[in-house]
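What you see is the complex with one protein chain gone and the rest in place.
Chain nomenclature is as follows: A and B, assigned in order of appearance, with residue numbering initiated at 1 for each chain independently.
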Amino acid sequence: MVPTNYYLILSAILFGLGIVGFVFKRNIIAIFMAIELMLNAVNLAFVAFSQSFGKVDGEVFVLFVIVVAAAEATVGLGIIILTARNRRSLNVERVDLLKL
Amino acid sequence: MRPILENLWIIPLLPLLGCALNGLLGAKWPKKTVDAVALGSTGLSFVLAIEAVREFLGFYDSNHHAFVKPFFDWIVAGNFRAGFDLQMDQLTVVMVLVVTGVGFLIHIYSTGYMAHEGGYYRFFSYLNLFMFFMLILVLAANFALLFVGWEGVGLCSYLLIGFYFLRKTATNAGNKAFIVNRIGDFGFMLGMFLLFRTFHSLDFAVVFDATSKLPREAMGQFGTLTIASLLLFMGATGKSAQIPLYVWLPDAMEGPTPVSALIHAATMVTAGVYMVARSHVLFTHAPTAMYVVAIVGCATAFFAATIGLVQSDIKKVLAYSTVSQLGYMFLGCGVGAFGAGIFHLMTHAFFKALLFLAAGSVIHAMGGEQDMWGMGGLAPKIKVTFWCMLFGTIAIAGFPPFAAFFSKDSILFSAYNYEHSGKALYTIGLLAAVMTSFYMFRLIWLTFFTEKRYDEHHVHVHESPSNMTVPLMILAFLSLTGGCFALPALFGGKDYFAEFLAPVFGAAEAAGGEAGQSLEHTLSIVAVVAAAIGLLVAWRMYAKKVQRRPSQGLHKVLYNKYYVDELYQAVFVGPLVWLSRIVFWKVVDVTLIDGTVNGIASGSRAVGDTVRRTQSGNTRSYAVWVLVGAIVVLAIIFWPILHPALFGEVR
Partner (left out) sequence: MTGALVIFFVLAALAVVGSISLIVQREPIHSALSLIVVMVALAGLYLLMGAEFVAAVQIIVYGGAIMVLFVFVIMLLNAGEEERTNFSKLATFAGIPLALAVTGFIAAAIAHSSASLPAPEPSGALTSTKTLSMLLFSDFVYPFELTSFLILVAILGAIVLAQREN
């Protein structure tokens, strides 16, 4: 039987790695994937707590998170396609139209 | 039935109307219309003044004091009320007739003198405005309204001195006049405040009534009345050009000659004397103040006469002469002979206006030349002007039966009898009389006799037109006969003038009148001899050939007016201007205030500039900022937990 802490620490590590990817990757799609990684880390934490408390609420929440991630991925990737076509580059640092 | 007396306001109002009409509409009008408005308003004012006087004299009997009519409330604050109240009493009679009469004559003269000048309508507009304020001043029944007139005439003086506003010297002179007057006015206002604080009113009736009930302050004691009187006198030194605030009057000669005649000879400068005479109750209760007035007046009379001895500009001689004669008036008031002082004021108005107008006529004839060393031998060419000027000179020198003899003599006699160093005052006054005679006759010889010092081809000497010569002749007549009011006194009869003013000055007059007749006769003769001495010395020095030598030594000091202007510049003006420019402008205004305001602006800009850098457009930087925000939120939430965790469990 695995103590809940272990799951939580793993979740924290994955979350941290997701942040690192979010900050350091230059490819838009890669950044998006890092975001997905963070979401997954959170899902793990939810399920761990759900198991710990013996209630199912955590898993329900995980379902919701997955649904939202799906919707988000859909729209986000659509935007990415359009942006990439406009700027002809997938480098996020080239999208600097908001520069003052 | 006293229609005019009940509506005294109409007398000052008419010139004001003239001013407004000429000022607003006169630019488009032909000369004749401007003349009609200006002369009409002033002339009508004069006629109504005569009528008001007639009504007043009919109304007066020995039980009544002045006739005072309040018209409307001007300032009402708590218990204090200063109203637009006008009054008429014997003193006002003298003043209002002098102001409107001489003013009217000078208006007529101006139509000739200013005929070829630009801004014709503007001149008459200002002149009428001056009449309005001067009339307010003499008709006022309280200090506040008097001060309105006081300031107003100062304003008109500024406007008229700087009439030729394109000339820097003229505008500087106007500024100087106004600013120096302002210094005096500061004292005047302090005096008024003190009076208000003591008597809770500024009405003449209230103040003088209350003062007369107070005990007389001792000589050397600086009680309330003395200090108030001295402060009021400070205002008078400014307005009436006494030491130390006389410096504006010679510079005021930059204005057109009729202005010099009206404002700086006959009326405005006499406002100080009028004010002192009006407040005689205050002064007689403050012997220290009277003494100061007498000393200042005497000193000024002497001092200005010395400067006038060597001046070469014809108007400057007359200007210093005015300062000197004003000194005499204050001397008269200072020794208690208020009636004599006012008498001299009246006669001086006549002959000084005459002298200035005649000088203007000479200048007009010479095509603008004002330096006597550029004139000479004019007598046969401009006869009327010459004779009028001669009359005026004889008058000012103090030869009988001309007017100034009586007035000056009266003052000197009262000075002789004054209890505090009267003999010294008398002697100095007498010396000043000698010098007066001298420099005036010097003026006559240099201008009208001696050899021609101008080029006939450039200057076409011609007599002035009748609208200039007629007023001259009228004033000459008045200079001759103006003294007849006091003439009988010389021969044992009554001094009508003093008697006329007795209801105003009352007990003050008595102080001067009772010494021996023989002493008075002796002193009169001494005065005539003094005038004759002056005439003779001038004749010896200037009647025949003259040679202008370069100025040196004492002559140079006198010619440069004792360098007083330079002294004031160095001691007062220079440091003040330095203070204003360097400290207040450069340091306070530019550095501090502008610096603060601009600093705030540039500070905001700098902040904005710095914050702008966060908007780099770089998504990764934005991501980092999101992260930072998240950390902040986390920290806030987790702080209770983390706090012991970070710093160790202290259970």
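Details
Simple rule for what comes next: a residue touches a chain if its C-beta (ideal position, glycine included) is under 8 Å from a C-beta of that chain, and two chains touch if they have at least 3 such contacts.
Being a predicted model, the structure only gives us computed values, none of them experimental.
The chain not displayed here makes contact, within the full complex, with A, B. Mapped onto chain B, the interface with the missing chain covers residues 616, 618, 620-621, 623-624, 627-628, 630-631, 634-635, 638, 641-642, 645-646. The chain not shown here touches chain A at positions 1-10, 12-21, 23-27, 29-30, 32-34, 36-37, 40, 43-44, 47-48, 50-54, 56-57, 59-60, 62-64, 66-75, 77-82, 84, 89-91, 93-94, 96.
Just so we're on the same page, only the chains that are shown with their structure count from here on.
Chain A and chain B have centres, each the mean of its CA atoms, that are 93 Å apart.
In the complex of the two chains, the chain A residues touching chain B come out as 19, 22-24, 26, 31, 92-93, 95-100. Contacts from chain B toward chain A in the complex involve residues 612, 615-620, 623-624, 627.
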